[in-house]
Structures are given as structure tokens and as C-alpha cells.
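Structure, as C-alpha cells:
With one protein chain held back, the other chains of the complex are shown just where they sit.
This part shows subunit A:
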């Protein structure tokens, strides 16, 4: 009896790290790619994985590191060695999905001292509409709404 329990405990010890280590694109635990609701608070919980792996710029663009950049580096070419280190942009649909996976807190504009990303928080020379259908700015801080020509003259950040 005693020996049997010892064997089972050994087995569990052996199996545990295998189950933890095999986390890849194929098996992401289901709770991580769903919008979860906290029953106690009655509100949405942000997906922690999204917050860990992605960064949202103040203009609404999400960026992320290149997935799989650490895999088999030695057998890949020089161009890949360089470009795999880039932080990449997401497409519009991905950005929207990610916006839904986090709470409004993370959609607010954040301003930090000595932010290395500070130059990239505003977009320049974009000719898509600045406001959505409700008249809110899509990628800017809130301000008095005025027509495009005036704001182009006096405000550089859009």
C-alpha cells in the first residue's frame, strides 16, 4: 500500500511539468480566449494574456512581438534573425477583438514619463475620418470638435 502510494506520487511529479510546458498555439486554455465575467463584481475581467503579450498604443493600434521568434533560431536566415525581433502591428479586426477582450480602463490613453513609445502615440498624415459615427475622436484625446482644416492648422497630433 505504502509503496503503491509512493509510486503514484512519483508519477504525478513526473507528469506535472509536461502538462505545464506544452503550451503552444494549439492548446491555449479555453478560459484565456474568452471574455470572462466576474460574478462578484458583475463586470468584465480583462484577459490577462492579452495584457501580457500585447501593447496598446494611444491611437488604438495594438502591437505584439513576433510569435515563435525563439524557435530554432540557429537554422533560420539572417533576414529572419533581424525581422523576427520587430514588434508588429495588428490588423483592424485583431485590434477590435483585443479591444473587446480588455476593459475600458485599458482603452484609456496612458501617459508615462520618459515613455519610449511617446513618439508613436499619435498618427500623422492619415486621411481616414477622425471621428466615429457618434462624433467621438477615434484615435485622439478628447477636445473641442472643430472642422478638419482648422484643426490641421493648429493641432499636429492626429
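Observations, loosely collected:
Simple rule for what comes next: contacts are C-beta pairs under 8 Å (C-beta built on N, C-alpha and C of every residue); 3 or more make two chains touch, one makes a residue touch a chain; residues count from 1.
What we mean here is this: contacts and distances are computed from a predicted model.
Of the names listed as "IBH1-like N-terminal domain-containing protein", "dolichyl-diphosphooligosaccharide--protein glycotransferase", "Large ribosomal subunit protein mL38" or "Exosome complex component RRP41 homolog", the one that matches the UniProt record for the absent chain is "Large ribosomal subunit protein mL38". Although one chain is not displayed, subunit A still touches it through residues 57, 61, 63, 83, 85-93, 95-97, 116, 119-120, 123-133, 135, 145, 156.
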